[in-house]
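Just dropping this structure here.
Of the protein chains in this complex, all but one are displayed in their positions.
== subunit A ==
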Amino acid sequence: MQDWFDVFRSALLRRGVPHATVRQVVEEARAHTGDSGEPPLSAFGGPEAYADAVVASLTPTDPGRTRAPRGDVLLRARGITKRFGRRTVLRDVALDVHAGEVLAIVGANGCGKSTLLKICAGMVSPDSGTVEIAGRVGYCPQDGGTIEFLTADEHFQLVGAGRGLGRADAREHGRTWAGRLDWADPGATQARHLSGGTRQKLNLTMSALSEPDVLLLDEPYQGFDRGTYLNFWDLVWAWRDRGRAVVVVTHLLAELDKVDTVLTLGESR
């Protein structure tokens, strides 16, 4: 049987409670049951319901999730054309993504979804066309992007340093984001020992940590189990609700009710 405190801890983390706060709340509950000799289930009730109560106490009482109205265009691409050898992968593609909007890029394999995303991220040059971005951009690749011999914490510190966070702050922020993806104990494992799904969590956590205004996500949920997959969409919506512009490349058509706008590539060829 799983320990009540472990379930409670990951329930808090999944709800986005900062890592340091989680540690204290769990320690305090543990001390209470130690003092009173009462089992946690009878003192606090079910761990998930108690996590909800704790979150409610930690959150100001204004209405829970209010979605910011769609704002300015944060990402604008016009006339994007890209050829690889004689093959034209992208032809005159245009897109606008506003603050507070989620756009999905869909299309068959090889239609240029990932290439378009890399062009938006400035990692690949188009043969013609322009990309304008207002603010900072974060890019999460389909795979790779992690550094084999660094631990998760070291990744967080590295990315955190880029926005001026100290090491402890960066670790704290990173662990908090990881917790929202149901990854309770990042810490000291080197990236090369992580499973594929967990590496993707590390990638996503790093994208979040850099607090970008425009988030470009290239099917970042591969290897996620069902629960984490839903946490991923919660995260996307949380970003959207905070006025970020989010682009998700996907080949799963079932996702499309989760997004605001859909751009289908490769239709007119």
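Brief remarks on what is shown
Keep in mind that, in the parts below, contacts are C-beta pairs under 8 Å (C-beta built on N, C-alpha and C of every residue); 3 or more make two chains touch, one makes a residue touch a chain; residues count from 1.
In the analysis below, contacts and distances are computed from a predicted model.
One chain of the complex is hidden; its UniProt record names it "Transcriptional regulator", one of "Anti-sigma regulatory factor", "Transketolase", "Nopaline-binding periplasmic protein" or "Transcriptional regulator". Touching the missing chain, out of A:Ala31, A:Ala108, A:Ala161 or A:Leu230, is residue A:Ala31.
Only one of the listed residues, A:Gly45, A:Gly162 or A:Gly227, touches the absent chain: A:Gly45.
Subunit A residues in contact with the hidden partner, per the touch definition given at the top, are 24-25, 27-36, 38, 42-45, 50, 53-54, 56-58, 60.
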